[in-house]
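Chains shown are a subset, placed as in the full complex.
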């Protein structure tokens, strides 16, 4: 069944059909994660800039700098943090904790320090995970000036009493908050937003996996025509999203659908947290893809989690959900050094990617049609619409899909609703709609 | 409790109360099936005419003839098919397949053929059921000119190589499509439609059972006053329903409730497939009857099955459901010679008949009343409404029903909704409404 567009209106349907990419996407996504992994990111600073620069090598990215002190709604863009080196040296001069080995060793946003102090004095500045003695925790102190080191429980246990040299070669001063946008214009100015926070240092699932997935979605869409315009936002969590919303307040009405992408590389089942609206088209689209895609979980909206908190604040109430595999806080590796390159796997990244493309396919093709022969069934046989290629089951599904699309294309049901009513996959329903359009039995509802 | 009508409006309620017929209905229904069984019906032709003539001996039936070539929506009335004889003779002249033994032996709508051919040439025209070696399948070829024979797998196995004489003495030429209607006018021109397809040859459950049930419902209603007008349609499946809708397009607005009757004689539990509307009054009425009538299944509407496909096409969207026992395709005997006089039993026909009368009872009596004493309960005791005849449980149910009817007769709830809310049977609620009307505590809402 090869749909041939019959007029300019229906052509859009045929043209933007998404063909799922085969094979290598997961491996390439993992490679990008590996490239970005060593960089010490934060909510501001050069690590963030370097990350955006590398993303810009993959997809067209416009980078924005917003000055420290800029008011953004109830918040203020913070001072910029940069770090060059940090360590704890023992009496022998040996670096017993070394930023160069893992950027998680320094509490993110630590103010500079250069002192010698006893272990007792030092201890209030040391953070470990006693339950996971080999793992380094991830800690931040964005809005309270302080400093500290994160280390494994084993490292801590090996520290003998005595004097230690403590050095954090960082700076916290007026500068900028940086974020990047990849905008892919489509046929309409209505937008689909994908947003991934890009402020975490060497942590893979949260959220280099989301960043990488967004990059590869953009790469895919960049090469194909699409109805919607797509906006990929790479910004620091919370303050970045708030800054973006403050700068783009008037244009948010264009956002018709949106997804936060995070924690999409682990082995867990897919999890979808609905938008605040709960029944937005994106909520229905993701629900459909997950229902036909194996084990999964759906969560109602709640006002904490990732940047859906901001996009779904009541003054915006945008239709933005959050797509994950295992949600934040539900895997022990979360916010520790164990969220590393082994924790995220190409096959899971690939699966998340394919599901995202499935969502995009639905959003692009989910239209309302009008049956042009609404009184009794049209005679499909004389048009050669019965039968067709494929297995017996495929043919039967296609024939059923034709009848479902005809019966419910009354101007009240979009294709996704028809797919849900019929229990058939969206792609089967869409192909049926294409075939019926080709025979003038269906027309896109103009509205 | 003997309701006495107190004014012309309320009288209707009392008068048209349906008394369920006792006993012999099932056996008589089976006898009619047996009478019609041998006739070779199709979607046109003399077998169909003969069937309608015999139905007309039971109930008043108006028969319509629509000429071949008449356009009916997207379809055209086909040429008329008639058959006199058909056989396959072996070299010895013996009829090894003989239309006179079973009219299923010939593919329905086979074009005439008179040839001698080898078994190898013949085989593409032979159809069997290898999984059921003694059964003859039922096959049609309405819209593609061809011919063929259906036979049991055992018959096929016994055919030796060699030459066979093949004869189908049929005709396919301009003529008419025939259908019949029994119309029973009621107090209003609002109609209840019962439709049964009448095109299948020697097959009992699908659909002589539905035909026979419709005939006996008509016989029952014919002898009693009723509020609604009733229309019983006996037409060939698909093309017959489409032809009827094309001829009666303007009058379909009169159809307030409708049921397709088919497969109502087997031993399976009752199955109801809802109308496209899903919450039409007929859907609620059937649901109530089945809920209080033992094991059953309810199916959502889907755009395939029987003639609800046409009545529920989006340009009509009539409140027409489909009442069955075991649905089409879910019993192995479906569309085979095993769907015979033994497969349908009087007791199952009787049960289906009683349930249909229960549905009719609800449709006839499901009205909206207004409590004439809506502020606080009226004093029922002083009117002798408490107590009454029957077992303690019956009296209690009656008293509860009085309170339920009074409380919810606010103009917003019909009796069926009150029955559902209360968990009581519709008949109990209706009797309570009758009693309250009798004491001027209730009045029919005029609208």
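Residue numbering begins at 1 within each chain, and the chains themselves are lettered A and B in the order written.
FYI, contacts are C-beta pairs under 8 Å (C-beta built on N, C-alpha and C of every residue); 3 or more make two chains touch, one makes a residue touch a chain.
Bear in mind the structure is a predicted one, so any value in this text is a computation, not a measurement.
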Homomeric complex, total chain copies (2 given): 3
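Assume only the chains that are shown with their structure count from here on.
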Mean-CA-position distance for chain B and chain A (Å): 54
Interface residues, chain A side, partner chain B - complex: 371, 373-379, 381-382, 400, 403-404, 406-410, 421-422
Considering the complex alone, what residue numbers of chain B touch chain A? 72-75, 143, 238, 241-242, 245-246, 249, 276, 300, 302-304, 309-310, 312-317
